[in-house]
Every structure is written in structure tokens, then in C-alpha cells.
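Here is the structure we will look at.
Here the complex is missing a single protein chain, while all its other protein chains stay put.
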Amino acid sequence: MHRDRFYTLSASCPDQVGIIAKVSAFIAQHGGWILESSFHADDVTGRYFMRIEIKADSLLFLLAEFRSRFKAEVAEPLSMDWQISDSAVKKRVVVLVSKQEHCLYDLLARWQSKELDIEIPCVISNHDTFKGFVEWHGIPFIQVPVTKDNKAAAYAEIQRIFEDVRGDTMVLARYMQILSPELCDALAGRIINIHHSFLPSFAGAKPYHQAHERGVKLIGATCHYVTSELDAGPIIEQDVIRIDHSDAPEDMVRYGKDIEKTVLARGLRYHLEDRVLVHGNKTIVFR
Amino acid sequence: MHRDRFYTLSASCPDQVGIIAKVSAFIAQHGGWILESSFHADDVTGRYFMRIEIKADSLLFLLAEFRSRFKAEVAEPLSMDWQISDSAVKKRVVVLVSKQEHCLYDLLARWQSKELDIEIPCVISNHDTFKGFVEWHGIPFIQVPVTKDNKAAAYAEIQRIFEDVRGDTMVLARYMQILSPELCDALAGRIINIHHSFLPSFAGAKPYHQAHERGVKLIGATCHYVTSELDAGPIIEQDVIRIDHSDAPEDMVRYGKDIEKTVLARGLRYHLEDRVLVHGNKTIVFR
Amino acid sequence: MHRDRFYTLSASCPDQVGIIAKVSAFIAQHGGWILESSFHADDVTGRYFMRIEIKADSLLFLLAEFRSRFKAEVAEPLSMDWQISDSAVKKRVVVLVSKQEHCLYDLLARWQSKELDIEIPCVISNHDTFKGFVEWHGIPFIQVPVTKDNKAAAYAEIQRIFEDVRGDTMVLARYMQILSPELCDALAGRIINIHHSFLPSFAGAKPYHQAHERGVKLIGATCHYVTSELDAGPIIEQDVIRIDHSDAPEDMVRYGKDIEKTVLARGLRYHLEDRVLVHGNKTIVFR
Partner (left out) sequence: MHRDRFYTLSASCPDQVGIIAKVSAFIAQHGGWILESSFHADDVTGRYFMRIEIKADSLLFLLAEFRSRFKAEVAEPLSMDWQISDSAVKKRVVVLVSKQEHCLYDLLARWQSKELDIEIPCVISNHDTFKGFVEWHGIPFIQVPVTKDNKAAAYAEIQRIFEDVRGDTMVLARYMQILSPELCDALAGRIINIHHSFLPSFAGAKPYHQAHERGVKLIGATCHYVTSELDAGPIIEQDVIRIDHSDAPEDMVRYGKDIEKTVLARGLRYHLEDRVLVHGNKTIVFR
């Protein structure tokens, strides 16, 4: 966590000798002070991943020029997928909720204290349960009812709102609806869900009841990117908590809330800080 | 977690042969259906501890009569310290906060969803930071400023409020003031604090900075009863989270919040459900 | 953990008012000093479970008489499934291994120091890898080769050995063979396996490779009773360990060993101390 403004380069490219040398030489030539750097080579696929934080005012020019030079001198020669973000530009996160409070309260507490230094242009819900609570925080609350018959229209409307408010990331904070494949595809890599099981165990509905039925001794939560296949997208973060034979499914629901909100917050933070690089159906997370 | 109304007996007495037999025979004679029961013998001090949940409508008489009979027939012969509480009578919890949001948001989320099925007669603070937030929830917010010069008066006022609102339990939800010995003694066993370290390490001020200085690899939080000796009261619950060399004290503060609020909520729940029996400076916690 | 000799009663019966009263009255009448006691009511099936440790020399008569009286006066009237074991009679544990060392070394270390106060009448293996190591400890080592063609004969031989050495419990300490349904049925509830995944995820072969493929952020181990359905028996104990994107399957294998041996040792201990009561395909574990 750095107080000064910084740029974050995250990139991947085919592995070869000299990648770090080329990237770091480019940064050093222009005076760039590296605050934090992480690298990973995937031996199986031969792909190389990196994330570098550079102190903004150490560079000799502004970000636009940095980007165009980096592209020409480094990214294109190395066939990189890359992006550079600016810590001074707050990410815009649209939150979707239904009737459960724990993830919403948790996110707004982090937002209120600037622990999560983001903008929340709106909260969208299929119910009006949290209208007052959200609006009290000065955040617009938009209800988009979802019924059996209006699903296509409802998800088109949610996508419209997301685009109109210029959302960067959509967070499903225990939003109890299954998004349309169209929406999943349109925002691939930008929708984050929290599932209340330790995936791949107990995907789908009522995972705590499934866990109770099987008699497991730990229950979990999984933060993942949403894809059109239910609960099968790339996993960002997971955690578990111990239970025992005396815990009914209702107790598991209660225990589970504590890991759901924590795992979601950690996963979201990694994503917002460009610490997550997706590789096939898996993630590299540079914590 | 039981849906039906129940009574909770929690008790301790000198150990001897036949304690469970006497207590359970008394309950069975009067038709009492035991939902949950826990027992513990302390080998060192020779004291015996128990906690029993009894289905309210299984008993042949009401609680007042149950209490008077239990006292005469069981508790006095066994020289017991005991109490019987009624799940239909909500506990009244007074929350004290300063300027940190995480424990307050967390407690109000649990209260709002009835996960914590308590009454909060008021929130007291030395600052007005959360006045609007608390009042939006329909909970009175009372500011009691604390300065170098008014401490005695301030704590007397807090005690007055606690008594006037008929508080059962006082929760210091990251209340950054040290209570007076008088208040600690007056409400012994009824004030719960969350300390942001794994006690007994790093008692007192700025524990995360102390932890950073020492180079530990895990940081913790401790929920404990407040006594007049700072951060030295009986421990109810603790937990830890992993950190590493890259984490500055500010990062630890951020990580720590997640265990502070969870540990406080767990400890408070144990206390409110009469799962905690204090024994000298230690606790028996019947989870 | 008690130093004095004690008897352990473990039992289950249909739930009704007065079970604890009847059992504890019987024990108290005969002078029995209860060292530890645990109870659990399964609300769904209406079955009641208990485990009670009684100081042996506090009883007025010996175990044989205690058993026959308990049967007539308590167990039969309550339609109990029950057993009473004697801490002075060491359990006899037959260990099966293949070529992996970690669980075997771990168990023998615990046996050597009497942390596990058991007899190991023999170690059985399909390989001779650990013959010298086991025999150095003064424990007979019996090699029973298993090939595609001799499976039926091999498992019959293992069962014959187990019965001849009067085994109480069979432990599959990373024994890389699938037992025959006949053997599983013959020793139902007496064979304990350690599976190297957090079941129900990744049952079957190469679970760490499956975990790597899916990109999970924690890997686990599961100690369970063996049934004829592979990796699907009642779970006794589980635990997990954190991994990240930099860990290859080989690293997971290495990390996993540490939880496998610990989870197996914990599960085995619970079983040997009669802390595990099987209920359908689930377990009650009175830790």
C-alpha cells in the first residue's frame, strides 16, 4: 500500500530470455522508481506474467507518453498483453445485491473509510430491501426487478446502466440471480461473484445444505470471475471455516457469511489493484 | 441455534460424584427437554461447569417457578453459582465506538438481519462521526466527549446511561479510550473489548506497530472481558491472520480489521448466549 | 487426556426426555466419577448421541458387571446402540502402506513416544520399501504383493492377517490400492483412510493434479471411513493449506503431505478414543 501516486503495469507474454531486463531497462531509462514488482513463469504453457508498480512522479513524462513509448519499445516486440493503470483514477464499481445484507454492509464500510478507494456509481437490486440504507450513503439505488418472464430485458437494462455509469467492475454481492450468457460475455473478466462454497464442491443452489448432507468438517467461500457456465469461472480467492456435527445448515449460513464477505473483499481488492491476471480458466494473483 | 423458545442454565460448583445426575434428574422430572448440554471439569481447581439449553414449553411450569425450585432442590445443595436465562428476553447491548467504522458496521449488519437477536438501546461515542449512520438505523446516538480533564465525569455519565437504558452488556467496538477502574469494577464481567493483537503479545497502544517492529509472521485480535488492568482480562476468543515482510503497519491495520470484527462478533455471541463462564482470569467457552 | 484408567461409554438411541438423567443416575448410583461428557441431539433424525468417560476405580464393581448392569438397566430400556471400552486395553492398529513415507514415519513417531498409546501388531505393504524401517522398530512387516491378477486373493490374505493378529482398526496410511468391496464390508467402520483432497472435491486418482487444473487456492486432506464406494465414506476430519499460482502439482504434493499426516493422526485418535459415532454417512465427532 503506497501513499504516493503510482502506475501499475500488468502484462503477460511468451516466455524468453531477457523479459525482465527489457522491461526494467525501459523503466529505469526514464527514471522510473519501482515500488513493487512480481513475476511468474508458467512452465506448462511457456507464458510469462508480471506486475510492476512505478512511482508516478519519478517518470520523466506523463502517462500517455509512457504508454505509447512502452507499447512501441517493449510491448509490441515482446508480443505482450498489457495495461497500465493510474492510482489517481478511481475504479468505478457497480454493486448488485438481493436481500442479504452482510456483503453490502461490509463493502460500504470499506468504501466509507476509504479502505476501498473506489467510486460506487450505483447499487442495483432486484428488491428494494436496501434502498434506504444505500441512499443514506449518498449512493444511487436502482431497482431492476427480475421475474421469470423479463430476464432478457432485465439483464439488458443492467448492462445498459453499467455502461451508462461507466462501470469498470460489477460485483455480485450475494446477488441471487443467474446472469444471462450475453451479459457474462459482454463483461467477461469484469464481473466478480462470491459463491458460498469451496468450489468445485457444492456448485449451484443451497451449497450449505449440500455440505450438511455430505458431512464435511469445513465450509468455504469462493470469489471468482463470472462466466456463462455457472460457478465455473476462474477462481480469485477462497477460504474456509471449521464446523462440526452440531451445526445445522442455518448455523453454516451464519458462519459462512463471515468468510463470504472477507473472501469477496479480498478478491475484489486484488482485482481492483490489477493483481489478478487471468490465464485460461485460472488466475495468477500477485498478492 | 434453535428456533423454539428455550431456557439456558449456566452454572458452576465444586466437583463431586453425581452432579450431572442431580441436575438432569431435576430437569427430567419436570418434563424438561434438553436441546444442548455441555460439561467441563477443571482438574486443577476441582470446579465443575455446565451449560444446558431446555425447551421452554416442555417444562410443566413457568420460569419463575423453575428458578425457585432449581435453587432450593439443586443449586443450594450443590453450592452452585448459577443463572437461567430466557431466549425470549432479548439482551440489551450498549455499543461504544470512536472513529473506526468496521466493528460498528459489522455489528449493525448482524443486528439488522437478526443474526444478532439483541436490542441496542443506544450507541455511545466520544465523537460524532457515526451519529447519522447510527440514527438512520433508528438507534439513539449519544455523544459523551472525553477529554484529559473530564474523564471521571465522562465515565460516570456512561455508567449512568448504561444503567438508565438497562444495559446487559457493554461492547467496546474499537472504543479508543481506557475506561476508569470504577466503571470496570461496576460492570465486571459485562464489558467486552476487542484488542487488536494476539494477547498477551502487544498489549497497549499501537499493537500493529509493535508487531511490525518485532517481525512476527501472523497478527491477531483478542476479544476479552475488561478489567481494571489494561488488556489483561479473561480472554473469550482470538484469531490470527498471516502477513509477510511486504506488509507495512498500515497494511496490518487493514488486514487486522477483518479479524477484529469477526473475533468481536464471535466473542459477543458466545457471551450473549451464556456460553462463557469466567473462572479466575480464564474462561470456559461452551461453543 | 487423563492419566488414570477410565472407561468410555459411547452410545446412541432414539431421543426422548430424560436420557441424560437415566444414564447419569445409573453412573452416580454406582459411585462413577465422570471425567468428560458430551451429548448431541440430531434434530432431523431424532437420534441422541453421547460419550462419557468414567474414572475406573470410582466404580463399585468391575467392568464386566458394569456392562451387564448397564445393558439391563439403561441400554435395553432406551433401545441403545452402545459400547464401553477400557483405557487399560490398548487398541490394536494394523497399518497399510505403499511407497510414501510421511504418514508411516508420523504414526511411528507418535507410537514410539506413546502419544498414540496403541499396539501395532504389524505393518502390511504391497512393496518392501519400509521393511527395514518398520522392523527396526520391532514391528513385524508383512509384504502382500497386489497385482492385477491376484487382487481377490491379496485382500483375502490381508483380512486373514488382520483377524489373526486381532486387529481393531486398519489404517490406510497412503496405501495406494483400492480395497475389495468384500474387505470394506467385512471391516465396516474399522478401516480409516486418508485421501489427499478436500472431499467431495477431487475424489479418485491424482487429486493434486485435478486441483492444479481447476486453479483452487487451497488444497486439503480428508480422513474418512472406507466403504465400498471410493472416497465416499463418512468423513472424520479434514483440513486445508493455502497454495498459489506458483505451485506446481509437485509442490502441492509436498505441501499436502503435511496436512495428510496431521489429519490422519487426528482422525485416527478420535476413532481410537471412541470419539467418533457414525450416523448414516456422517459422523458425530466429540472432540
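Going in written order, the chains are labelled A, B and C, and every chain counts its residues from 1.
Everything that follows uses one rule, which is that a residue touches a chain if its C-beta (ideal position, glycine included) is under 8 Å from a C-beta of that chain, and two chains touch if they have at least 3 such contacts.
Keep in mind the model is a prediction, meaning the values are calculated, not measured.
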item	value
Interface partners of the hidden chain - shown chains only, full complex considered	A, B, C
Absent chain, residues of chain A that touch it	17-18, 20-22, 24-25, 27-29, 31-39, 41, 58, 242
Contact set of chain C toward the excluded chain (per top definition)	1, 36, 100-102, 105-106, 108-110, 112-113, 115, 132-133, 136, 246, 248, 250-251, 254, 257-258, 262, 265
Missing-partner contacts on chain B, residue numbers	40, 43, 198-202, 214-218, 220, 234-240, 244-246, 248, 281-285, 287
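The rule we apply is simple: only the chains that are shown with their structure count from here on.
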item	value
Chain with minimal offset from the mean of all protein Cα atoms	B
Chain centre separation in whole Å, for chain B relative to chain A (CA means)	35
Distance from the mean Cα position of chain C to that of chain A, given in whole angstrom	42
For chain C, residues contacting two or more additional chains	none
